[in-house]
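This structure is in structure tokens; I'll ask about it shortly.
Just one protein chain is left out here, and the rest sit where they should.
Chains here go by letter, A, B and C, matching the order in which they are written, and residues are numbered from 1 within each.
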Amino acid sequence: MADSVAMRDLEELKQRQRAFVAARDWQRFHSPKNLAMALSVEAAELVELFQWLTEEQSAAQDAGLRRRAAEELADVLWFLVRIADALDIDLLAAAEDKFAKNEQKYPAERVRGQARKYDEY
Amino acid sequence: MADSVAMRDLEELKQRQRAFVAARDWQRFHSPKNLAMALSVEAAELVELFQWLTEEQSAAQDAGLRRRAAEELADVLWFLVRIADALDIDLLAAAEDKFAKNEQKYPAERVRGQARKYDEY
Amino acid sequence: MADSVAMRDLEELKQRQRAFVAARDWQRFHSPKNLAMALSVEAAELVELFQWLTEEQSAAQDAGLRRRAAEELADVLWFLVRIADALDIDLLAAAEDKFAKNEQKYPAERVRGQARKYDEY
Partner (left out) sequence: MADSVAMRDLEELKQRQRAFVAARDWQRFHSPKNLAMALSVEAAELVELFQWLTEEQSAAQDAGLRRRAAEELADVLWFLVRIADALDIDLLAAAEDKFAKNEQKYPAERVRGQARKYDEY
């Protein structure tokens, strides 16, 4: 888009979404319940790209695959930011909290090598 | 976490993830195929919070619900940033492209009110 | 299809799938991992039909919606039977076991009315 400026951060994305949604009168569709459904559908569209590929193929950096993946990732990000806005949740603060929890839950010295988390089912 | 500093942006999240994953030797599990699966599983855990609630209940800003939703959103963001890193995709640039496409696909003057996108199935 | 006979049961579906897959040499794609991904993608396509509808609209028995839902349900059933075959799991026996567990987990006299399961999050 000729006159677009680069998206700077999640805050800008949130603000631009609000304008986009309001201009279309789509707020009434955007309950957290519905947005969660839409988010999961976009995540599934990402999964679909990889379902018949081997892990190696999925990591092969094929140009066509990366382009399609970028679109699906953008869709996931879209609804992620939108639902965070609807629930008034700060995504980066939530990520910060999650980091602290994961550091405690998976101490490097204990899970390293054996990769416990990944071996149990 | 007492000594944590606030997460500034997606770039910082990506860099901290890389260190976290490397310290645990988890790279070998993180093919795009596997990360897409994990992303969709986290999205489903968000859906699970809302599946038996009405839309109104989902939007009621209940404190317990918001706290649990924040955790799931953080998990989705985690794998979203991780898979974008694995595929070398710039999330904000992808979001920018998606905005341009959506502006064309859903012109405000045409979809407003009738909300075409939401009425067709 | 003029000469098709009605599918009698899950066993017949399984047998016909095996022939269908073998005739196309698709076995190598059908690891349980891949089939689980495909199953979840089909489930998401079902979710997509309902994501912007109210619960009432979803239950309105619209002919077009029912036709599309039938296709998605068939796709889910397809991969469900296929993965059960790959893992040598008897679906009806598993359903029987689940019934017994759910009877114990949710005693009618205790959950009735208050619907505990559905109120907690």
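The rule is simple: a contact is a pair of C-beta atoms (placed from the backbone, for glycine too) under 8 Å apart; a residue touches a chain by one contact, two chains touch by 3 or more.
Everything numeric in this text was worked out from a predicted model, so none of it was measured.
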item	value
Where the missing chain touches chain C, by residue	1, 4, 6-10, 13, 16, 20, 23-26, 29, 31-34, 36-37, 39-40, 43-44, 46-47, 49-50, 53-56, 58-59, 61, 66, 69-71, 73-78, 80, 83-84, 86-89, 91-100, 102-103, 106, 108, 111-113, 115, 118
Positions on chain B contacted by the hidden chain, ascending	29, 34, 37-38, 40-41, 43-45, 47-48, 50-52
Absent chain, residues of chain A that touch it	37, 40, 44, 47, 49, 52-55, 64-65, 68, 117-118, 121
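As a convention for this text, only the chains that are shown with their structure count from here on.
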item	value
Distance between the centres, which are taken as Cα means, of chain B and chain A, whole angstrom	2
Shared interface positions of chain B, touching two or more other chains	37, 40, 44, 47, 49, 53-55, 118
